[in-house]
Structures are given as C-alpha cells and as structure tokens.
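Below: the structure, in structure tokens.
Every protein chain but one is kept in place in this view of the complex.
Chain nomenclature is as follows: A and B, assigned in order of appearance, with residue numbering initiated at 1 for each chain independently.
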Amino acid sequence: MTIEERLDALEGRLRSAEDRLAIMDLVHSYGAAVDTGSAQVTADIFTSDGVYDVDTGLLAGREEIAAMVEGDPHQGLIAHGCGHLMTAPQITLDGDRATVRSYSQLIVRRASTDGFAVARLTANQWELIRTDDGWRVERRIARMVDGSAEPRDLLRPQ
Amino acid sequence: MTIEERLDALEGRLRSAEDRLAIMDLVHSYGAAVDTGSAQVTADIFTSDGVYDVDTGLLAGREEIAAMVEGDPHQGLIAHGCGHLMTAPQITLDGDRATVRSYSQLIVRRASTDGFAVARLTANQWELIRTDDGWRVERRIARMVDGSAEPRDLLRPQ
Partner (left out) sequence: MTIEERLDALEGRLRSAEDRLAIMDLVHSYGAAVDTGSAQVTADIFTSDGVYDVDTGLLAGREEIAAMVEGDPHQGLIAHGCGHLMTAPQITLDGDRATVRSYSQLIVRRASTDGFAVARLTANQWELIRTDDGWRVERRIARMVDGSAEPRDLLRPQ
C-alpha cells in the first residue's frame, strides 16, 4: 500500500472506533440525564422529531420526551431514589446510521426495608443517525422483559 | 520518527483499540444471544471446541452449548422472563490471545409480585483467541459468587 492508502485506511478504521465509543456514550448518557431530571439533556439525546416508544406510552419529539422527565410520575421516582442503568450496548454501524440493542434496568430504593429493588428489566432497540451535532436517536423502542416475544424480538441478533 | 514508523505505530495501536472494542462486544453479545434463544449465535461465540465451564454443568463444544440454549431449563427461563447482563469486562490483550475477567448477572422476573430478582451474580474468566472469523472464546469459566474462594480466583487482578 502507498502512504496515502495507509492513511485512508487508518482514518476509516479510526472513525469506526470513534463512532462506537460515541454511540456507547450516548446510550449510557440516558441514565444520568433522566435520573437528574435534566429534561433538555434527555430530549437532546434524540433528534428533534425522535421517538421514544416505550410500553408505558409513546413519546414523539423532544417536547414530549422533556415533558415526561418533568412530569409527576418521573419526578416522584427521582424524589424517592432511582437509577436507570444502561447495560452492554451492542452496536451495528452502517455508515451514518447505527442500530443498538441493549438492556436497561430501573433500580428503585425500597421504602420499607433497606436496599434497592430491580423494578424493571427492559429490552431496547435504538435507531441512530449521525447529525452535524453528533449521533442522535431517531427511535428507541423499549419493552419490559415479561416472557413475551416482543422484547426478545428487539434484542435478537441479526 | 519517519512517516513509515509513525504509520506502523498507529496501525499497531489502532489494532489494539479495535481488539478491545471487538472483545467487549463479543462478551456482551452472550446476553442477547442466550436470552433470545439464539442457540447457534450463542454457540458461535465460542470456538468449535470451545468450553463453557459453569458451576451448573460443563459444556464442551458448540453442540453442547447450543443444546443448553434449546433445553427445557433455559427455555423455561426465557418463557418466564429473564436477562443475562454482562458487566464491565476487564480485558488483557496478548497478541492473538486475550483474557477477560467480568461479572454477569441473571435477572429473573418475579412471578408472585412486581419487579425482578437478581437470581445469580457470577464471576467469569474468559480465554479468547483471534481466529479468521474474529475473536472467539476458547474457555469461559463461570462460578456463582457464594463467598467461597473459587469465584474470587477467577476475578483476581494479575
């Protein structure tokens, strides 16, 4: 290979590694954003018309996502003590698009006894797009793991 | 350094970073593979004669691993609602071989009440090898964390 060819190859491979790290970071960022009540930061994980399709209700666009963060049910959870833990994202890159499959957990402080409960285990599929501001989520589908086929279909390796 | 030397150094360092990302991805992939009942995908995480040495029974080779995924105990767990969460792999690279130490958890839906239980916390040691198809697991040793020395020995920093 010529020097030019080696540089081209390095730039392409490094960009893929950087994409993986940036996407991992974006998926992980949902936890601290939502648990600190950072409504705008949470909404900005998504594209302006991004969709968060979760079994507790579909949220379309940044305004609805921010409103969920600021709403009473979520604020009650924060005041009680909770953590949204994002686990082990599996990233499939395709140029300026990416798909992520991952688990997330909602951990909630127990009121009556010591310790914490695993309130939810959720299967997630994320569709991402590269924008001028970096990677953003176009659609996140999230379904609680309840033994039914739907959450498994979100996680199934292609 | 000459341009050639800088290119050589970059290629070597980038390859190590790519190896880390690929190995992280492989270890994480066990969760969705086994939880979706993807027997062949689960088996293909291992080399053809790879060993999954877990306290519930040693599985030798891809056929035995695929049979575990398709067997009644695991299928019952899937139908009930479960998640194998792979956490924080610690990777030691050594050319075409690698060792990984990590925790994993089995989270299971509670039948009687709401929420989920942490059914197992497991210590893991993985021996990996680079093949023509990418990194594969030659041996995974997994022991439930029960206070005994064996799971600690798997996780102990070298």
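Just a few scattered comments:
Just so we're on the same page, a contact is a pair of C-beta atoms (placed from the backbone, for glycine too) under 8 Å apart; a residue touches a chain by one contact, two chains touch by 3 or more.
From a predicted model like this one, the values you see are computed outputs, not experimental measurements.
Residues 3-4, 7, 10-11, 14, 17-18, 21, 25, 28-29, 31-33, 35-38, 41, 78-83, 85-87, 107, 109, 114-118 of subunit A touch the missing chain (whole complex, contact as defined above). What subunit B contributes to its contact with the hidden chain is residues 3, 6-7, 10, 13-14, 17, 20-21, 87-91, 101, 103, 105, 117-121, 123, 145-147, 152, 155-157.
Throughout what follows, only the chains that are shown with their structure count from here on.
Separation between the centroids of subunit A and subunit B, computed from CA atoms only, is 22 Å.
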